[in-house]
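Sharing a structure with you now.
Every protein chain of the complex appears in place save one, which is left out.
Each chain carries a letter (A and B) given by its place in the written order, and its residues are counted from 1.
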Amino acid sequence: MTEPIDTSIYSAVTAAIQTEAQRILAAGLVTAIVGYAASRRNGSTQPIIVTDAAAAEKLIFTPASVNNLALYLTKAKKEIPKKGKIGIVVKGCDLKAIVGLMGEAQLKRNDLYLIGVPCAGVLASTVQPSTALTADTIASKCTECDARLPSDCDYVPNVQLPTQPQLAGKYAVEIARLEALTPAERWAYWKEQFAKCIKCYACRQVCPFCFCEQCLCDRNKPQMVDTTPRPAGNTAWHIVRAMHLAGRCAGCAECERVCPMDIPLNLLNRKMAKELKELYDYEAGFEVNDKGPLTTYTDKDDQSFIK
Amino acid sequence: MSRIGVFICHCGENISRTVDVERVAQQVGKMPGVAFSTDYKYMCSDPGQNLLKKAIQEQNLTHVVVAACSPRMHEKTFRKAVEAAGLNPFLCEMANIREHCSWVHENREEATVKATEIVGMMVERVKKNRVLPTITVPVTKRSLVIGGGIAGIQAALDIADCGHEVILVEREPSIGGHMAQLSETFPTLDCSQCIMTPKMVDVANHPNIKLYTYSEIELVEGYIGNFQVTIKKRARSVDEDKCTGCGVCMTKCPQKKIPNKFDQNIGMRTAIYIPFPQAVPNTPVIDRENCTMFKTGKCGVCQKVCGPGAVDFEQQDQLIIEAVGAIVVATGFDLYTIDEKPKGSLIKGYGEFGHGKIPDVIDGMTFERLASASGPTGGKILRPSDGKEPKQIVFIQCIGSRAREKGISYCSKVCCMYTAKHTMLYHHKVHDGQAYVFFMDARTPGKSYDEFWRRSIEEEEAVYIRGMVSRLYQKGDKIIVRGSDIAVGVQVEIEADMVVLATAIQPQKGADTLAQKLGISYDKYNFYSEAHAKLRPVECATAGIYLAGACQGPKDIPETVSQASAAAAKVMTLFSKDLLEREPIVARVKESGCVGCFACKKVCAYGAVEEKEIRDRQGNLIKTVAFVNPGVCAGCGTCQATCPSKSVELDGYTDEQIVAMIESL
Partner (left out) sequence: MHPEKQTHDFEPKIIAFVCTWCTYAGADLAGTSRMQYPANVRVLKFPCTGRIDPVFILKAFQQGADGVLVSGCHPGDCHYIAGNFHARRRFAAFRKLLEFVGVDLNRLQFSWVSAAEGGKWVEVVTDLTEKVRAMGPMTEFKELAMEEQWSGAINTPELKEAYSQI
């Protein structure tokens, strides 16, 4: 039996979200709230858009509240009212994405009512939604989470986060393992991973930062990246994607969650985040930055790799 | 379908010696899209160019590749020739098979293969070249000059004399700046007022100069040739049109004990005042903080005595918008604050020298006012504490300057010379006095400068002590100055009556705020940055904005005046044509793809990227996209490499052109 993770606060969190949602909808502070609701499968949740105070009771928060709802503010906002403030339920990792989107002029703070969730972790995509949260079933990203308590939100339920068992950072371990290999071994690893890719672009669809109207990888004049799902094009796609997310990715790991072929995509993003932290002391956080690490510079940046 | 003409140059034998040019021409001739290919002895010669022009016309060519020397050498030549033959010049590319091939390889076979590939690469590139029309930007032939010191005055007069209107904005009530405060100037010792005031009057009288004093820049919008500047004209409380400058108001004002900033606060002025007798404009201003009327609502003496009725207590600050085509920034300098540590600054004060505590420790500018015939002492060197003539005076150089531990590592450039001048002025006025100077080095490059410095020692009897002062303190009515003479290796102690500190030159307060309004860059000290330290010393990287004087770095008067005239010349060059013409190698935004993340704006060093709102017919905002101002863009392409969706594209270096080249290899 692996170490259980205490998620007892989630019922209090759910109650608090419902009360707050009802209050702000009734008071007309927001026109809609994006949150989680129970889904048909046992224990699962699905995103919901609540526009009526009476429906606020549908909102819940459970270890199966895996989605990054930030997506519903930008790319997937078809059902979101066009006028008024929008409330949104955010975990720390999701908030980082929203903050990143604000830095890239895709969202405005004033248009949002942020309901922050004190989060003990959510389930990995590979387990059933009704599974209990343990050190084994927790999502990889949660093992290295430094943002369990969102800050600068409009509302955060007043509950005490339980102490967490020490979890080994799954990405850190895997990155270290790959870094220790030879280039040829790493190439073989990624070749096998990327070979699985079916170019469904689910990773792109779900990524809050893939907000380009026309993706570079869909262009054919000139064709920068082969669009067919063949190994050469797949590899190029994932390299270009990781590069475009470098210094922007907030670490929500949605790409990895939705990948039907289980390609460890967030590993690339975490590796880039690690490098940018080491090189430029940059990390995605709760503070809106004017510029990211790759849109600014200092005259003293490392150039040990340049002859 | 493109009909490309390829012309392979022998360059005498420079190319043909190592490259089989006939074979290259033959091979390239088989490439799809190539309609004509030939080789010729000297393509750049007249017959060579004529061959090119004739071929364009006879063969109906659509694109041209000239394989010859480096494009850095002859690209302009061939693009002109192509243009003369009726093609857009940007449909011509050069393949560098001399510097990059025939001259650096000996093996004929290898060089020929490489040359063929280079030409092939350029053929693929040129297929993707587009017609690029020359960019023209209309130019408003009016100039803004910010700062009315000697730099701003000189620039304004030069531009105005050339027939263009100038808007001169000065923050203080009078123009003149720091130069008007000086007593005499090195290395000729002519009186500053005598050479300065005529220029100030010229500004006032010039039909092409519109002067705004007591005014500041509020907002700058637009770009080269087309700036809109909002100027905040602060309420003077005196109607400039009505005032005759008679000065009765000043004589009657009951508030007479207000320290005058122009006199470094050692002289006094009234609440309604002009900072100095030769002020331009000669219109007083009411200092509302010290005026009894503004403080208590009772007084109004100035208004009662004013014949023309010019005093207006109700006057409000005004915002004025001016359209200009060029901006000269000449905001000058400020002296290093010795006694206080500026908030948030790396710079540390010099509390140990007692400035601000010991009344007879003064800075160089205060000495200027003491020595000035129009100053508070009428030109007599008298101690601020008791009005006695100092018989022993100590000058200390490099206060702040070249002192990394105090936060400034640069040399203020003028202090060596003005300290030498001060010793002379002192000797001229106090014949039996003795001047001592503590110095690190004497830096005197400049015409007649070293002679001047030698004179202060050899003829004017100043004693120069190489070393720094460790401590200053008051003892009775003397100031004890302790320091080391490192040339002799002894400690020295001087009982001085007065100490003058040669404090460092710093940019004006608020220089950074103004830079942000203008969109120009500045260094860590807030000095404004020129576009290139050697080759573009008076231009800002932001097109249409020029620098003059000490706002760019410490400078003396001759240098400031030269730079001001240089900046004026740059403005006049811009104004010499109705339309500004530029090479069309600039970035363009494809609005349909742009999602407005503004990464391009973040990396643009020129501020060429603006935000543009796209609205539907009802005026509803659809989205905000980037817009690259072609008048400002310098064509580096950093925006395109940064744009994730490649919705901004650099003409002349498009992704299509580059990918075509990579794919050809």
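The rule we apply is simple: a residue touches a chain if its C-beta (ideal position, glycine included) is under 8 Å from a C-beta of that chain, and two chains touch if they have at least 3 such contacts.
Source: prediction; values computed, not measured.
Student: Taking the full complex into account, find the residue in A:105, A:239 or A:288 that is in contact with the omitted chain.
Tutor: A:239
Student: Touching the left-out chain: which of B:121, B:271 or B:306?
Tutor: In the complete complex, the chain left out is touched by residue B:121.
Student: Any idea which of B:35, B:358, B:468 or B:658 touches the chain not displayed?
Tutor: Of the listed residues, the one touching the omitted chain is B:658.
Student: Write the list of chain B residues that the hidden chain touches.
Tutor: 70-73, 96, 98-101, 103-107, 110-111, 113-114, 117-118, 121, 521, 531, 541, 585, 603, 605-606, 634-638, 640-642, 650, 652-653, 655, 658-659, 661-663, 665
Student: With the missing chain put back, which residues of chain A would touch it? List them for me.
Tutor: 126, 178-179, 183-192, 195-196, 198, 216, 224-225, 229-232, 235-236, 238-240, 242-243, 246-247, 261-262, 268, 271-272, 275-276, 279-280, 293-299, 301-303, 305-307
By our rule, only the chains that are shown with their structure count from here on.
Student: So how far apart, in whole Å, are chain A and chain B when each is placed at the average of its C-alpha atoms?
Tutor: Roughly 46 Å, centre to centre.
Student: Contact residues on chain B for chain A in the complex?
Tutor: Residues 592-599, 602-603, 624, 642, 644-647, 655-656, 659-660.
Student: Can you check the complex and tell me which residues of chain A touch chain B?
Tutor: Residues 104-106, 211-216, 219, 221-224, 244, 290-292, 294-296.
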